[in-house]
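Only one protein chain is missing from this complex, and each of the others stays in its spot.
So, chain A:
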């Protein structure tokens, strides 16, 4: 009985998450005029919405931009986070704890507070409408530093000693010796960072006005809110589907790790 109840609740919860998504997918494949009749399956099945989206906005270009920005930035976050985390976990230097607490402190600052100063910085550097504006402000991130630090602290000192005796410098120790032994952490940081970047719409709206440099979320938002969808709901929805599909495909590949990432970002020590 309790098993039955548990499954019933789980199915109810799953349905409430899956239903809007299925509805969205179906709507993107339905014709605008019959949208009112939509329950679960497409009504008046058509690819027309996709054709419209692709012809009205440079979605392909935006997709490439998004991939480029997300991949490069995630790579930089992994490199900078690992190096900083390693220094905080394993090197002895004056002010180490102070720096660590400062980094933790930045996590408590809401995005909105740094938005304006960051924007002014971008303007002063002349980075508005460039990829730099999309990449540089995100390439160091305190959560990844924190996660790397914890992971590096959990490894035995002798592993590092052995590597030094073998002739490794600090960079080789981090990336060739320690990295392979904290892969779950690396994957967690990769997934969290990539998703965060992929879904980021607000910051690009502020620093990018030049259409060829726009990322997907920005373009889709502008497209839906601005007038270019001609008020057609199905077309707006189709753009949203295009935005969600890459993450869904990634999810299918890394399902297990996604769930673990979400669970472990609760920052257990």
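Everything that follows uses one rule, which is that contacts are C-beta pairs under 8 Å (C-beta built on N, C-alpha and C of every residue); 3 or more make two chains touch, one makes a residue touch a chain; residues count from 1.
One rule holds in what follows: contacts and distances are computed from a predicted model.
A single chain of the complex does not appear, and UniProt lists its protein name as "sn-glycerol-3-phosphate ABC transporter ATP-binding protein UgpC", one of "Glycolate oxidase", "2-keto-gluconate dehydrogenase", "4Fe-4S ferredoxin-type domain-containing protein" or "sn-glycerol-3-phosphate ABC transporter ATP-binding protein UgpC".
Interface note for the absent chain: among A:31, A:181 or A:199, the touching residue is A:181. Residue A:156 is the one among A:20, A:95 or A:156 that touches the chain not shown. Residue A:168 is the one among A:64, A:168, A:206 or A:233 that touches the chain missing from this view. Within chain A, the residues in touch with the undisplayed chain are 92, 156, 158-159, 161-168, 172, 177, 180-181.
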